[in-house]
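Let me begin by presenting the structure, written as structure tokens, before commenting on it.
The complex is shown incomplete by one protein chain, all other protein chains being positioned as in the whole.
Chain lettering (A and B) follows the sequence in which the chains are written, and residue indices restart at 1 in each chain.
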Amino acid sequence: MKFGVLVNEGPFTHQCSDSAYQFTKAALEKGHEIYRVFFYYDGVNNANKLAEPPTDDRNLMANWSKLAEEHGVDLVVCVAAALRRGLNDDILAPGFRISGLGQLIEAGIQADRLVTFGD
Amino acid sequence: MSKLHTVNKSPFERNSFDSCLKHAEDGSAVLLIEDGVYAAVSGGEVATRIGEAAGRLKVYVLGPDLAARGMTEDRICDGVSVVDYGGFVDLAEAHDAVHSWM
Partner (left out) sequence: MSDLPEIPPDDEDEFGVVKKFCYVNRKAPYGTVYALESLEMVLISAAFDQDVSVVFMDDGVYQIKKDQETDGIGIKNFSKTFRALEGYDVEKLYVSKESMDERGLTTDDFLVDVEVLDQAAMSALLAEQEVVITA
């Protein structure tokens, strides 16, 4: 089955990104395909490579980047939401790409299920 | 066609749980995640709503979120099943769409 995942919140302030990450990881472990993970609203902040969370806790940005690297997961950050929040290619963490909101709609069309995580 | 509904907020914080129960069609599934797991804990006023819901909906709670909040499985209401993230994925697969109530 193909899953699309929508992440509406940034890292740490809400559990959203963690829940989305755990769901995505579980889906991959079960042999499903992740069509795309789309980051919207404050979710774009998951793609900021400048973040330095404390080392005794999880690094959400690195976790997402690792999913991209190890499983080829397509991590897309909405350009409009990113611009609004000062996220651009210069500070984009590895594995993420910036693109239009149409990529979310496409995920809704092409994936079998779209799962939203937010606040 | 039946949906998987997820609720991620405490029923004491927001009305998301109530709105979900009001609108979830008979036979659909409700999965409580994040702070939403508190709705599954027995002994409070909200527990009666779970009891009513369990008659017409399949109610699940995400075990890791329950454990994180210090709630053991023996404290959850009758009629609520515990699943892990793998179970969450299975539920999403088994239903025709996922509707997240936040």
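One rule holds for everything that comes next: a contact is a pair of C-beta atoms (placed from the backbone, for glycine too) under 8 Å apart; a residue touches a chain by one contact, two chains touch by 3 or more.
For clarity, every value in this text was computed on a predicted model and none was experimentally measured.
Colleague: To test your reading of the contact rule: which positions on chain A touch the chain that is missing from view?
Modeller: That gives, for chain A, the contact residues 6, 8, 40-41, 80-81, 100-102, 104-106, 108-110, 114, 116, 118.
Colleague: Touching the hidden chain in the full complex, which residues of chain B are there? Just list them.
Modeller: 1-3, 15-16, 19, 22-25, 28, 96-102
In this section, only the chains that are shown with their structure count from here on.
Colleague: Suppose each chain is reduced to the average of its Cα coordinates; what separation in Å results between chain A and chain B?
Modeller: Averaging C-alpha atoms per chain gives centres 24 Å apart.
Colleague: Tell me, which parts of chain B touch chain A in their complex?
Modeller: 6, 8, 33-35, 64, 84-86, 88-90, 92-93, 97-98, 100, 102
Colleague: If you look only at chain A, which of its residues touch chain B in the complex?
Modeller: Contact set of chain A toward chain B: 1, 3, 8, 15-16, 19, 22-23, 25-27, 29-30, 32, 112-119.
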